[in-house]
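For this view, one protein chain was removed and the others were kept in their places.
== chain A ==
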Amino acid sequence: MTSPTGAARPVADVVRVRVPEPGLRQDLRAVKVVLHRELIRFWRDKLRMVSGLVQPVLWLLVMGTGLSNLMAAGGGPHGEVDLKTFIFPGVCAMSVMFTAMFSAGSIVWDREFGFLREMLVAPVSRSAIVIGKCIGGALVATLQGAVIVALAGLAGVPYDPALLAELLGLMFLGAFALTGFGVMMAARIKQMQSFFALIQMAMMPMMFLSGALYPLNGLPTWLTVLTRFNPLTYAVDPLRQAVFSRLDLSPALQRTFNPGVTWNGWVVPVWLEIAIVVGMGAALMGVAILEFRHAD
């Protein structure tokens, strides 16, 4: 411990501060600073950045490569599409999902370490804090996703600036929805362990039922229905559409690997998928705001 300086120093001129009336400007500042804190913390925590990479890279390089061999050995008709290319959008979505959930989980962490109190007693609206947290979490998740996007070449995805920008934009929207989901849960959960247990429980099925790892056509009815109800499905599909639109493939291969999402035979357009994701995000964040308004 550094020894305290003993006698306090005299202060000559006191700068007096007048705290302004609450209003939109104050709330915007609050959103910005909560978001800024997320970025600072993400930047400081290099370990988290690296560990967040491990799982997606495993899926992409190890599972992707391994299963490609199986397909080649089986002599299927799809030799021209690398399985790694196919799961690349799914892996992007996964990486974003993990980071977004962890960011949301930091609310539980903040509660345990008391910092949440500092935010909740401030003279700003609770919405500002929740919105800041959601956008901050989404931004952090997108940054993490950007690292995966940088690996596109390994998966045979072209480094097309427009494609990369499109992927990042879509990832941000997906991450926003997922952070909203995480924050909504974090509002009610008081312990880190419970939060992570719950997140694990929610994330695995969401991932397996999303089309991140296999095409969503020709599935048995029960599985088809489940995947259509999974919000992550609508976050993954636009990513895949973006990637496959840049590949030079025969229509047959396109149909097999990039069938899109269908509702009873009707192909859901990408704009609707994006609208679903954004709408979900806004709704979940709305619930989170209500929860934090009532919590003290």
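Operating definition for what follows: contacts are C-beta pairs under 8 Å (C-beta built on N, C-alpha and C of every residue); 3 or more make two chains touch, one makes a residue touch a chain; residues count from 1.
We take it that contacts and distances are computed from a predicted model.
J.: What is the missing chain called in its UniProt entry, if the choices are "3-isopropylmalate dehydratase large subunit", "ATP-binding cassette domain-containing protein", "ABC transporter" or "Fe-S cluster assembly ATPase SufC"?
T.: Of the names offered in "3-isopropylmalate dehydratase large subunit", "ATP-binding cassette domain-containing protein", "ABC transporter" or "Fe-S cluster assembly ATPase SufC", the one UniProt assigns to the missing chain is "ATP-binding cassette domain-containing protein".
J.: Looking beyond the chains shown, say which of A:P22, A:G156 or A:P259 touches the absent one.
T.: Missing-chain contact among the listed residues: A:P22.
J.: Where does chain A touch the missing chain, residue by residue?
T.: 1-11, 14-20, 22, 25-26, 29-30, 32-33, 37, 40-41, 44-45, 110-111, 113-115, 117-119, 121-124, 190, 296
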